[in-house]
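Here's the structure we're looking at; comments come further down.
Only one protein chain is missing; all other protein chains are in place.
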Amino acid sequence: MEVAEKLAPRVVIVTGASRGVGRETARELAFRGHQVVATMRNPDRDGPAVVQGFESHIRVIACDITSRDATEAAAAFALEQHGRIDALVNNAALLLIGAIEEVVDQEIHSLFNTNLTGQMRMTQAVLPAMRRQQGGKIITVSSLAGRIAGPAFGSYCASKWALEGLMESLRYELAPLGIEVSLITMGAYRTEMQFKSTFVTQKLQDGTSVYQAPCEAFIEGEKVRANLNPGVRTVACNIADAVEFPDPLALHIPVGFDVHRVMPLRERMSYDEFEAMISGMRNEGFPGSWFGTIEENPPVPVA
Amino acid sequence: MADPKVILITGTSTGIGADTARELAARGHHVIATMRNPDRDGPRVQAGFEASMDVARCDVTDQSSIDAAFALTQEKYGRLDALVNNAGYTTYGAVLEQTEEEIHRVFDTNLYGVVRMMRAAVPIMRESGGGKILNVTSIAARLIGPLFGVYCATKTGLEAVSEATRYELARHGIQVCLVAPGIVKTDNQWRSFDTSNAFNDGVSEYQETMQGMLDEVRKVASGRPGGRLNAVQMADLIEIDEQPLPLRVPVGEDTIRAFANRAAMSDDEWETMLWTTDQEGYPFGFFKNERAARAQHFG
Partner (left out) sequence: MADPQVVLITGASQGFGAATARELAERGHTVIATMRNPDRDAPALVEGYAGRISPQRLDVTDAGTISAAVSAALDQHGRIDALINNAGVSLFGAVEEITDAELHHILDVNVVGAMRVIGAVAPSMRARCSGKIINVSSVAGLIGGPAVGAYCASKFALEAITEALRYEMQPWSIQVVAVEPGVVNTEMLHGNLSAIASVREGRSRYQGPVEALIKGLRAAANRRQGPRSVASQLADLVEIAEPLPLRVPIGDDAIRISQQRGLMTDDEWEGFLTSLRDEGFPGSYFQAVEEQGVG
């Protein structure tokens, strides 16, 4: 009886691997026997915890995806170490809180520079190798915020929607080359994004925002929620599965109970129905904290 | 710029029909603008476009006037590129209170009239190697409203014959397309709005509900834009020289939205929404008035 050939180890670059989804994914892939190049901004500080126990399967390299030199160096490092790149997991991202009216240029540019341009840079860096190999996978961690949008974090949603538009387009461009492009639609999980990768608009920091109360309620609600959410193992396993999966990947890979609940509604409901549903929610965190606060303290028009 | 086309439009004395005739003429096409009373309404519609627009008498319930309009088209241009079946009017009354005569009359214009026009247009379009037929339906073909039941029936009927002829006429290169305006500020809510005799005589069982909803519909309509967007959209559809036209084109944010909402809801969800809404206008205005009476029977 023939035994199916064991899955060959893959070479995978994971960005933003210092913590959260990135770290778990790097370790899950290593656990499954793959070779991982884990990128992060500060390997001296964050690297050891990521590598621990998988010293022969995880290589760490400093990489800030806002730098083209750094992304190209990371791709070169992977090639030098392993001779090929089978998959890229675009994970690094920032969260910005603040009303659209009050976001300033520098804030939105730095957000987009990581969440969109950063992913594009890293993707471009691995494409020459994948082109030579005539194959590869670009797996980008997006979120429910890439499919729906809400108050208090509209710019973050915009960056994720933009990422969706870019990657959906890229998928058509790379299909003839045998390179797959896929997006993880991630729901609410316990990550440290709400604590460590979040920045808020200057207006909110100064306490002078017209939207101060609902934005603060939103932040507090999300912090409470963040601790109650399940850990990111599921996300890491889904990403590792996508790396290993032999059949063509779907454009969107939904991960999370909330995603499985919300996306069918989003697809089936009219915009009017969906908007009424969102506006009617009063849960803690997104979006209920916002609407609840507005309901309790209706804004007074300023003359 | 698209080549000049020859287009015959019905019901061009006012509203969407007049706007469409003038829009097409402004774009350099040859328009045969038909209406029941050209002596009265023709000059106003034709003003400024005397060279490119013919005004012809045509009552879609009168076969001889239809024949004459097509004879004029044939004689003057020798072809027909598009027919816009726009003539129609709205009836308002409880279905069972509408008289046989009222029902026959509106079907004669809104449905049979369109069939007559298509029957007359197809031979000349076949000779021209194909053509486009735009049938003006309504938001009311998909959003059935109480007190508009007979009108809705003419429009759902129109949708059925349009879809069927779309398939049947494909062999001749003729495309049939439904254009669905929403609520537009036109004379349709006043002049072309035929209230039932029962209501006019003040003896309808629904008198109060009818008056309330009529006021609402007119109020909503008066705050709406005119028919320009419909005219421009139809002119676009006639000019577009590309892929097959869609079967159905909702026009205006209200129709696009209403169709999306209706399509997203089950019949039960839709009905529950209607009975519980306080929204005004078509088709909502009826329900708040009738809610209590219904509750006596159905809880």
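As written, the chains take the letters A and B, and residue 1 is the first residue of each chain.
One rule holds in what follows: contacts are C-beta pairs under 8 Å (C-beta built on N, C-alpha and C of every residue); 3 or more make two chains touch, one makes a residue touch a chain.
None of the values given here were measured: they were computed from a predicted structure.
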item: Contact partner of the left-out chain, one of B:Gly11, B:Gly88, B:Gly131 or B:Gly252; value: B:Gly252
item: Contact partner of the left-out chain, one of A:Thr15, A:Thr39, A:Thr123 or A:Ser289; value: A:Thr123
item: Which of B:Asp39, B:Asp241 or B:Asp267 contacts the chain that the document leaves out; value: B:Asp241
item: Interface residues of chain B (partner: the chain not displayed); value: 220, 223-225, 228-229, 232-233, 235-237, 239-243, 245-246, 249-250, 252-254, 256-257, 260
item: Contacts of chain A with the absent chain, listed as residue ranges; value: 68, 99-103, 105, 108-109, 112-113, 116-117, 120-121, 123-124, 127, 148-155, 157-177, 210-211, 250-252, 267, 271-272, 275, 278-279, 287, 290-291, 294, 298-299, 301-303
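Everything below uses one rule, namely that only the chains that are shown with their structure count from here on.
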item: Distance from the mean Cα position of chain B to that of chain A, given in whole angstrom; value: 50
item: Of chain A, residues touching chain B in the complex; value: 268-273
item: Chain A partner contacts - residues on chain B that touch it in the complex; value: 257, 260-261, 263-265
